[in-house]
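Missing here: one protein chain of the complex. Every other protein chain is in place.
Note that the chains are named A, B and C in the order they appear, and that numbering of residues resets to 1 at the start of each chain.
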């Protein structure tokens, strides 16, 4: 009888159950739990018995202290959008031992793979070389390789070492790069254990042939990569932006590319979609991607898998481990804007 | 006194000493050996004492039995163009214990890196996504990812497992692919030892998401990848041609792409440069590269390093090991055309 | 002025500050913090201002709710013995956001290395072969290898997949083993991500050539490996016990070895020291180690490093990440006995 199933309040917008679960997994979810589907805005209005019985919330609805007090059985908020908003009293949530979980790690591998693709494209000129065929300007053999460089053995910098930074080191495994990482939130020994070298921001910028930026936006780091940062980079180095446009001074980035000092690729822009006529649309030396790096169907479906596995652990009285836990110390400091489309 | 130095006959066309040696290494070469610079066509006309004293030939000049008989001190022909021509009596050469060495392995890593770049480009649509920005047709987020796929965990096929195939497995190391390899010249246990699965050509074609072709042209395999081969491939699979156009029926390849059955990338073409107006220049679903995959300066300079290291071994009465040795059994069966430009 | 330094209450018994810190690191600790050295039993009697000002406790003293209430600045209990005792009100501790941290991960690599050493010793008979030389009974060449087997490519089972299980997979990296893991507290996708195969206990026992036991003792698993378990194992398989004797029925283990059904190595015993005359002391087919697997000086010193790094993170308002956090769900379920000697 469904009355005995644990209740899951589902408000995963902008995701949907069909987006994050395969049909099989969705059937498993429905077989095991009673799913109460609503919208984030309406969670507070749910029937008291639903709130009192809810073991999990799927989504990131705003929760007041009052609503939270009524969620007496709640074990976890599973935020499948994955960018934390400051829309619930985190101290109370954590004080009660309720987990706040995010599934952004599912994006790590897709983003890392395209990030490596960007790096190889920039180092070898793959996209401009292809484009040249259309108008007969392609250059053959070594003539086309004046700027071409190997990634193997290169000095690589990574700024930010969460799931995405780690996924980058995985796809780079075969390249024997010298990898320096800057992330002030990560202990140096953890970095060394991942076989990367802890470094200051200045060192990473000044001593890398390729810089990957995968840092989330926080209260501390908005726009921390500006004109000075780009000026420190090696002549001709590649700058690859994979997290959020807000961590860079985007105009300064475009200037550094326009001057020919660096080359760059970006998956994110200050405005999305980018306005018609924006100079970034045609700037040579810039490789563009329309916020597509993570949004693969396989990543969304992995989110559903992570959710099911962690709910299974929590059902058995064990701590969750597939999703990432929001931390009491930093939950309120995250500022990467949630997406409004998948 | 230079008279005591071993003689090296240098006729490395289309390479040059400056192309394959850094200034430092060239100085080392000149300090250690007496370099007699000539052209391939003129080797036979060299002074008898030069021929008699020559320990090494740098290049691949035509050698008659008569000339060979006069090269009484010869230990090795170091072919830095690297495609073997059938222009010397190999049986006599090998019978005398003269090594015929090629430096093509220096191209393996550059080709493998761009090959991986092509694969990521095809799987994620990197080039067309960038191109879309110019005319405002780019698609944002998941909308642009309908065909996008991960390489991690994919079924990968490699046709040909010389230096290039091995370099591919190296750059693929972080992707945990299921790699099947077809190469009838390689023993299955050697393939398994490289952690790839020996497979028939049909299996590689039919069971791969990405197929890399890195087989050299031989007397046995001209045009062995034709319409039937492409028809066997999975719908939407990626075909990446990195060795020589002669191993495929190029028109059949373009047809398979034009029909939308597969997507493809190629670094080589039946005619190079490709004629103006050739349909390959603008065919959607095809990523083009103008025979640029290997011709990096760093690869040419590595050739010089390999040559110096192997001459040092041979000077000490040891077998060479950096360059690849032409084999008595197969030297005359190789048919990849030498390049006429670097 | 020292009055401005954060207070650390130090009661790390049976460890000592000199055991876990190098002189340099101890100087760093003293420079940065005011260290109040006491014993676990005396913590509750400390001056109120010390309790109120203490940011960290080094050790695992018993804490009553009353004492805890006075520790108003406490951010973390850093348990450097590392086996959790049920001697503090964990719910209140966690409710206040105080971290309970353990440093047992420092033992993982030493234990994994000796565990691999045990495996190679058992598979190749290293110890008995050496012993044979003393009395002239050594067997030469293939004669001594009737039971000898390779580890490369073997079926390996790991029971328990905490830090120690992960360290085992690291030292096994070069052996291309087929690794099956049983750990009901770990999500299957986490295991797969570590490139091991999730499996039931029965499967691990029945399908392995070598079984490593690295599971901690919990309220659920005392003596869970008994006569039935050993009977399921392959004839001649190797059983290697690295965690705690309490997870096995030790007599049943010795019986299985005595019968010649399996061979085994153990670092732990039901009584330590083992009584004189205990049959385990001389049983053939058993390799013995006197609880020495983890207790290396380098491991103790790493504990100090972990403590310093995590205190630095917490000082900066960031979550700790080097030590392992006790979990609200499982802290009270751990039953591995603390050691009373280092």
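What we mean here is this: a contact is a pair of C-beta atoms (placed from the backbone, for glycine too) under 8 Å apart; a residue touches a chain by one contact, two chains touch by 3 or more.
The structure displayed is predicted, hence computed values, not measured ones.
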item: Chains on display which the left-out chain touches in the complete complex; value: B, C
item: Contact with the hidden chain (one of B:81, B:130, B:209 or B:310); value: B:310
item: Contact partner of the left-out chain, one of C:172, C:303 or C:318; value: C:172
item: Listed residues C:83, C:127 or C:330, member touching the removed chain; value: C:127
item: Chain C residues touching the omitted chain (full complex); value: 109-110, 113-114, 116-118, 120-121, 123-124, 126-127, 129-134, 136, 138-145, 148-152, 170-175, 272-274, 276, 280-282, 287-292, 295-298, 300, 339, 341-342
item: Residues belonging to chain B that touch the chain removed from view; value: 91, 94-97, 185-190, 305-306, 309-310, 312-314, 317-319, 321-322, 327-330
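Here, only the chains that are shown with their structure count from here on.
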item: Overall pattern in which the protein chains touch one another (line/ring/star/complete/other); value: line
item: Chain A and chain B: spacing of chain centres that average the CA atoms, whole Å; value: 38
